[in-house]
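Subset of chains shown; positions unchanged.
In this document, chain identifiers A and B correspond to the written order of the chains, with residue numbering beginning at 1 in each.
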Amino acid sequence: MHASVADVAAALGGEVLGDPSLGLHRIASLHSADAHSISFLAQNKFLAQLHASQAGCVILRPEHRELAQQRAAAILTPDPYLYYARLTQWWVQRQRAQQPAGVHPTAHIGQGVQLHPSARIGAFVVIEEGAHIGEGVVIGPHTVVGTRAVLGAHTRLAARVSFGEHCRVGARGMIHSGAVIGADGFGFAPQAGAWTRIEQLGAVRLGDDVDIGANTCVDRGALDDTVLEDGVKLDNLIQIAHNVHIGAHTAMAGCVGVAGSARIGKHCTFGGAAMILGHLEIGDHVHISAASVVMSSIIKPGQYSGVFPIDDNGAWEKNAATLRQLHTLRARLRALEKKFAS
Amino acid sequence: MHASVADVAAALGGEVLGDPSLGLHRIASLHSADAHSISFLAQNKFLAQLHASQAGCVILRPEHRELAQQRAAAILTPDPYLYYARLTQWWVQRQRAQQPAGVHPTAHIGQGVQLHPSARIGAFVVIEEGAHIGEGVVIGPHTVVGTRAVLGAHTRLAARVSFGEHCRVGARGMIHSGAVIGADGFGFAPQAGAWTRIEQLGAVRLGDDVDIGANTCVDRGALDDTVLEDGVKLDNLIQIAHNVHIGAHTAMAGCVGVAGSARIGKHCTFGGAAMILGHLEIGDHVHISAASVVMSSIIKPGQYSGVFPIDDNGAWEKNAATLRQLHTLRARLRALEKKFAS
């Protein structure tokens, strides 16, 4: 058994009902839980799943006290979903605590690297000269940390991450496999029909509690830095171009693209594959729907969308063809209105 | 010479016309073939290319027996394109058969790894504790296989793949370079304007005969697994979020994104950059056109599309601006209809 119900409540709080000594071997969704699983009810729309669930222990809101009493055990807390999130962290940290600190013998550590003794450095990791690796940092196999880069305390880099020279990340960050932090921004000066490369001399600065998804790219700035403030969360396969600035606690789902020098506010959300053009501004608390394209600045908080509605192919073909005449249709409508009025 | 026409037919069948001893050094397209190339006619629309081709041997349908007799050699078979596919596999496997099994001396194999002696493990590969590597598996340089992961027989991982802990792939799979299987799903609970990370405790399960493209990501599930059934084919730079379920023999072209917990049927196809929102269902035999966005469930088989038609920039600007008034235009049209009727 991984833990008892009492262990969980001692660590995370909440009111325990039923048997505190119940052993838990798994955190589970309601439908896959068994008698030694702990599960949770995030929203009332899942009450039917709760009734059908085999879960030995369920995390519930106080209003569900009666349902709780029907279980072998339960924990009451005002926000079960948040409790579940914290439970997963506690659960994983207990497992991680068993992994020893130290540098794998195959890792290559450059000259002048400041490496906290509590850090854990995986196989074939490369840390180049003068980098600074903070307390409790974990670096997975095959990750490359560039010259004079700085990794804040308890930040984790998964396997096969590129973290570029002079780039910085704060505390408690998480960078997933394949992410590339600090590749060159895409900058070229036109010259007689060809392109002359502009070397990118800025860096990337990530705040505290930043998560970067797998194969996501955050480019270094041309001269100044690309900046992600505290608590920014990026999913997989996202492109953040040079000199973008993203405000605190903004979250982006997979496949989003942000073009150069866009300035994005705090507490924004971006649905998957949203695209933000360059050199524009997005205010705080702006929410962009999936697959929508932002072509000019949006300052006012709110939800914004712009997606062609999907339809069966035949209907789409007709409507799309007509759309190419829409401006003309408006003119015809206007003409008709005028004729009718006269 | 790589093989003779007789060798090919002995391995793959078909009726040989002309010289079975003709030596073949290359499989080639009709336009680049030479007298020692083997080529194929996939569709009759390429007949002109066939006439112009220098190919020594051509794979043709029986109906083209007369054309076949004009070549140094030919192979007749009901489906030349499929024959060509099988020919490429046979061709490559003959080359691979010359590569010895074994573990490169620089690879790092963790404790308790079950490694079939016929497997071939490349330079700087990391296989973590308790992983299971099946018969004939090939792992390219710099690939990382996590704790207790399972690779089925004859599956190949290219160079620089991340295959996460507890994830599984069946037999005859192919995972291309840069792919990340089993990064954490994007899950956070909101807490006072910030985001609390939900550790992702599920895994990824890939069936038999699954292909995963370069730099494609398949995230591990939050609690249950992300599942790709047998024969699923994913192209490059695709994002599959946590707890997605993809049915057997569904294929997705490059840059597709599938959001969390979407459930996709069997025998579907997705054009490049199609986007599927989360928590919805797509039935069997549904075909989504490139760059189309699925925002609600689609159960009925068929082809679905939703793309703004491209136009010269000036025309697009006018039509796009008018589109923002489309609902109003409809109201004006309705008003006019009413007036006219009265």
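In this section, a residue touches a chain if its C-beta (ideal position, glycine included) is under 8 Å from a C-beta of that chain, and two chains touch if they have at least 3 such contacts.
Owing to the predicted nature of the structure, the values given are computational and were not obtained by experimental measurement.
Here 2 copies of the chain are placed, and the complete complex recorded in this file has 3 of them.
Following the convention adopted for this analysis, only the chains that are shown with their structure count from here on.
Put simply, the C-alpha centre of chain A and that of chain B have 26 angstrom between them. The touching residues of chain A, when paired with chain B in their complex, are 27-29, 32, 79, 81-82, 84-86, 88-89, 91-92, 106, 122-124, 140-142, 158-160, 174, 176-178, 209, 211, 213-215, 231, 233, 235-237, 249, 251, 253-255, 267, 271-273, 290-291, 307-313, 316-317, 320-321, 323-327, 329-330, 333, 336-337, 340. Chain B contributes residues 108, 124, 126, 142, 144, 146, 160, 162, 164, 178, 180, 183-184, 186-191, 193-201, 215, 217, 219, 222-224, 237, 239, 241, 255, 257, 259, 273, 275, 277, 288-289, 292-295, 298, 302-309, 311, 315, 318-319, 321-323, 325-326, 329, 332-333, 336, 339-340 to its touches with chain A in the complex.
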